[in-house]
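The complex appears here minus one protein chain, its other protein chains still in place.
Now for chain A:
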Amino acid sequence: MLQEESDLSLIIAQIVQKLKGSNLYAQLERQAWASLQRPEIKLESLKEDIKEFFKISGWEKKLQNAVYSELSVFPLPSHPAAPPEHLKEPLVYMRKAQGSWEKRILKSLNSMCTELSIPLARKRPVGEQKELLNKWNEMGTDEPDLSLFRPVYAPKDFLEVLINLRNPNYENGDSLSFRTHLGLIQVPLKVKDIPELKEFFVELGLTTGQLGIDDSTQVPPELFENEHVRIGQKVLAEQDSAAAQQYIRQGSPTALRAELWALILNISSQPEDILYYEQLKTNVIQHDLLVDSLIYKDVKLTASNDDYYFVFEDYLYQVLLCFSRDTSVLGHFAYSSASPPKSYIRGKLGLEEYAVFYPPNGVIPFHGFSMYVAPLCFLYHEPSKLYQIFREMYVRFFFRLHSISSHPSGIVSLCLLFETLLQTYLPQLFYHLREIGAQPLRISFKWMVRAFSGYLATDQLLLLWDRILGYNSLEILAG
């Protein structure tokens, strides 16, 4: 009991520390000062009266949502003797694999730089800055010559790395044993089996109503749909993050989806957020990065060719270019197994004061990266809100899909879960595919890495992403 109490106080201290630097803290402080004018706040019971005021005016709810959001995103404080790398990824051989994968990416990017003689980053001349500012809303009309650029890596390269992942302490011999992995992934991670999945995804059972199935035209709306929409409106009126997350497990009505997602991810468009987005836009205009060309190439190759998403091409540029300048994304590397690439200002190699991260957000886009943003464009039309939602989705979920880690929502676990489920449920299909030389993971890997974006119709995709938010886990992608 002593241990649990000290763990709880450690968690509370950590969350308080994080929230202190946030916008919400400043707003609460301002509200508290303003509330001193009110007649019901008395001096002798100052603390209790202000607490009561916060409860009535809805500010306590906002604080509750912020704390819930912190709890969902950040891992619990670990053992005091554990070094920070352990928090990123506890298994040593996975850390090593991620490190060597990152080195390969860096080499590839560096060789592209030297071949094309383009610097990684440069300051734009003033004329070019003006031109870009004018064209900001229609960057899609630009047709730069991108034929020499190639994506840094594609999902199939990443799959090859995962296939070769081995635990040095594991019996990897040729003899068949009760635990031989028949699929491609050879790492013995713990994945949920069918009974555990049934328990975890209990709201997706056959006896519970679901949007996407029970709201089709043959089913009368009185059975499920009307009630569900009514509950949704109530949840939004209450502005409660935890309730929204529970509600969305059964799917979200299209009209309410944008607000529900913003509530769950704890995004509210404050003037400061719009200002932050404008600041990022200024950064894009001032500096030109090689990563920008990679983003251009990726959007032209993937989203522009897609029937559903080509209309959003301009939005994609606006979001992705700003995303790569956003240093707040660096915070997620504390709990991700990946590390941001480093570089030095020209001429100052080795001097620590001139060491910077490249790109500023530490994330190098790969082939298909822009598809993470594309479905969100259906929900949000205002660039700064769209940007915030995408950033939050990335630092909560999408980063796990392209880094090597042992986390249950990491891509390695998802692949293993997929293969195990297929072997259990459809063993004949699995055996047949294996016999003809087409391992099923090779087919489904690209679906999972992109979270099915581009492979499912948009309405179905958004229902799937509803469940990702509701369960705070990517395991549904493998299911």
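Please note the rule applied: contacts are C-beta pairs under 8 Å (C-beta built on N, C-alpha and C of every residue); 3 or more make two chains touch, one makes a residue touch a chain; residues count from 1.
Throughout what follows, contacts and distances are computed from a predicted model.
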| item | value |
| --- | --- |
| Listed names "Serine/threonine-protein phosphatase 2A 55 kDa regulatory subunit B", "Nicolin-1", "SERTA domain-containing protein" or "Vacuolar protein sorting-associated protein 29", with the criterion being the UniProt name of the chain not displayed | "Nicolin-1" |
| Options A:Gly140, A:Gly232, A:Pro341 or A:Gly368, residue touching the unrepresented chain | A:Pro341 |
| Option from A:Ser268, A:Ser406, A:Gln423 or A:Asn472 whose C-beta touches the chain left out | A:Ser406 |
| Contact set of chain A toward the excluded chain (per top definition) | 2-3, 17, 20-21, 25, 43-44, 46-47, 78-82, 86, 90-92, 103, 106-107, 109-110, 113-114, 119-123, 167-171, 177, 179, 187-190, 276, 279, 283, 287, 325-328, 331, 341-346, 349, 353-358, 360, 406 |
